[in-house]
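Here is the structure we will look at, set down as structure tokens.
A single protein chain has been omitted; all remaining protein chains appear in their positions.
Right after this comes chain A.
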């Protein structure tokens, strides 16, 4: 009997009940989780959020010589919506030019994931992460010498 009880408890999905199925899909099968070498000059790293608020999002992009984003990875510590937003963001930036990627707005992410009002902040965090990653890449490109000194 105790065994049966445990099984029943594991099957219950109460914590994810109110998330839209798209959020659950990204949460359960996150795309592009991982890291790129942050010291690589073709990689831009964006780190946004604050540990104190419970959401930290790292998004990295690899940009080729033509300015196209050829790879993207993320790691997110946060709620289901934050994870889904960053997962979706990596999916969307891949194959885009930097300018196209900067046009991705929080509302697009929120709409796609059907985020409720209180979770719009998660999509904003993902937009900020894209911007931060691309800005980091640009800084690296414009000051490669400084970066070398830094390391």
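The rule is simple: a residue touches a chain if its C-beta (ideal position, glycine included) is under 8 Å from a C-beta of that chain, and two chains touch if they have at least 3 such contacts; residues count from 1.
Everything that follows uses one rule, which is that contacts and distances are computed from a predicted model.
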item: Undisplayed chain, where the name is taken from the UniProt record, one of "Eukaryotic translation initiation factor 3 subunit C", "ferroxidase", "Large ribosomal subunit protein uL29m" or "DNA replication complex GINS protein PSF1"; value: "ferroxidase"
item: Absent chain, residues of chain A that touch it; value: 45, 47-54, 56, 105-107, 110, 117-118, 120-121, 123-124, 132, 135-136, 138-139, 143, 146-147, 149-150
